[in-house]
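This is the structure, below, for whatever I ask next.
Complex shown without one protein chain; remaining protein chains in place.
What follows is subunit A.
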């Protein structure tokens, strides 16, 4: 034990152990910092999204929830709030207005804040507390419809309230509920006094929860089996919601980036170990002649590896923590919000990486070291070549295992592994051909070109390996660049800066011209007007919906409620036809809804529109980009079917912040028009995208610097050989420039080949990633083809210069002595 330690301490001076520890530190710290950073970003997204949900988690129910649910939350020390939403009549003197009311507990909202104002149509200030008992907050539109102001009284059912604020935004009101009625908030303490909730009322109860993740997860596990059809468990980053999708894509990307870090670290570790083993083979053989038994050697190496692991892991974890702190503080200048603290529990990822790396990349090589025959001291040719294939297999398996651990799935690692294996084979083949060609074109050794190209072929195996490493690293870099640009472009395309942030509903035909005039005056960008008629699907292929989906069964969205119907002669913005004929005399249905209700072209739907019954076949299916924030519809009918009904019109607009006040003022002339502001959600999404772009850029930088380190390590591993050779050439009388030129040619050719193959590989991988992982259309990346070879030649030649400098600086004598 102490002997092992002493032996290692002495060895540290030679630098090998240091290289190994450095590689371990790099791998652990890269993984740790990325892991922690992703974790912080995720927490941050969750928090931002929680602001939109007003809670970390939410249970929505059509009926009153059992009291045990609250008790359970209490037991888990979760914060709770309740919200009860319903539609009711509000009275102010003689005027009355249907109102979307929510009654909330004092603890509401758990996350985020109300936006309220003292002036009508103001832009609002934050309030984290709801109205006090006896008070009510009204949206500006509701106040103007009722023709009242702050201080006035209103009646809801049997209770009276004083209006104290104008409500601008309710944090829990998601944009998806396109409720037409204007909103109001009251305190839940007053709810009983109103007596408006009677058996049979349509009421939506929500129990909001907030607290630490573990408790929330426990709660989820406990509650999920108890939920019935009318009850939903909601999380801030639910699938299908836009923010969730955006984060999901970003998460895949960052995990991919993390995976790449693992690959790089693995290569660095393997390189360092290989170098360590190569240098120690003879030493171990000597120790064996001196009487060291295999068991003793095994013990020595285990102790050494263990110490290395401890040192590397601890320093790596600390460094990783530091790096991630630096990244976040750099980012905090760019981000609007500060990131939450990383969770210490994430550190295990770095530890696991370090451990698996040791097992996969060091141990097999070390065992090989122990198995060396002592005879090789006398007979260098007798070095038993161990099963090298096995070593590669173990390394590969370790790498794959780490990737799976990282992405918690098999798809991404499999794609990556296959890609790397494919690249390996291609690189070996092409490299061999290229080196051979270079060799046959130049026979003789009189110029640097000839020597350089010749030595490429002579050191075939190490050079092919190096070519592979260069190629992989350049390729990874190019993939990251490609993925990043296509991801960001994809997002920006989906959400331009002037994406509509307001919707106008309930607009009458005769108001359209006036509103157009007002908005034109303000310079507001507006979409087309879509006529909108309310209707309900009552039967499918002649069978009534009630029969098909009796009370209590989970009916599809299409049948659940009254729909907004429209007519159009051409396909609107954000719509893509997937099958059928849009202009045919029938229904056009949105794809997701059609799939949910199991409908296809030819099926007949019967719709009740204001008491009139229409039956139409489905003649086309569309996909709708809900992210486009254009007015979108599940069903589009032919014009003839709807034109006789009184239609309201709907439109979407983009209103800049400084335009908001005048716009709201102007719209107060049209008190019957509903305005839905989705700007907050939009801004949230845009902030997140902004943060992600920045984060990705930084993570990219980290990965690339890890890559550069691996590059350097791999050049170092053959540097000695090149140095010896350079010295030998100089001893034989070669001029310095010749040696230099030869090195340049060798590295330059390596760089060029790697760059070219890398560009091809990156293009192929990007195709796979775009199509299978990110599910976005594939595109061509001409930039890569220029960037790849250029980076290859520049970077690898730069290292070449570095190397040649050493070759030329060191007196040949010293090198020969070191042999």
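Keep in mind that, in the parts below, a residue touches a chain if its C-beta (ideal position, glycine included) is under 8 Å from a C-beta of that chain, and two chains touch if they have at least 3 such contacts; residues count from 1.
FYI, contacts and distances are computed from a predicted model.
A.B. asks: Can you pick, from "Acyl carrier protein", "ABC transporter ATP-binding protein", "Cytochrome c1" or "NADH-quinone oxidoreductase subunit A", the UniProt protein name of the chain not displayed?
C.D. replies: The correct option from "Acyl carrier protein", "ABC transporter ATP-binding protein", "Cytochrome c1" or "NADH-quinone oxidoreductase subunit A" is "ABC transporter ATP-binding protein", the UniProt name of the unshown chain.
A.B. asks: For a quick check of understanding: of A:201, A:373 or A:623, which residue touches the chain that isn't displayed?
C.D. replies: Here the residue in touch with the unshown chain is A:373.
A.B. asks: One chain isn't shown here. Among A:215, A:292 or A:571, which residue touches it?
C.D. replies: If we include the chain that is not displayed, A:292 is the one touching it.
A.B. asks: Among A:3, A:348 or A:410, which residue is in contact with the omitted chain in the full complex?
C.D. replies: A:3
A.B. asks: What is the set of subunit A residues that contact the non-displayed chain in the whole complex?
C.D. replies: 3, 6, 10-11, 13-14, 16, 282-283, 286-296, 373-375, 377-379, 382, 817-818
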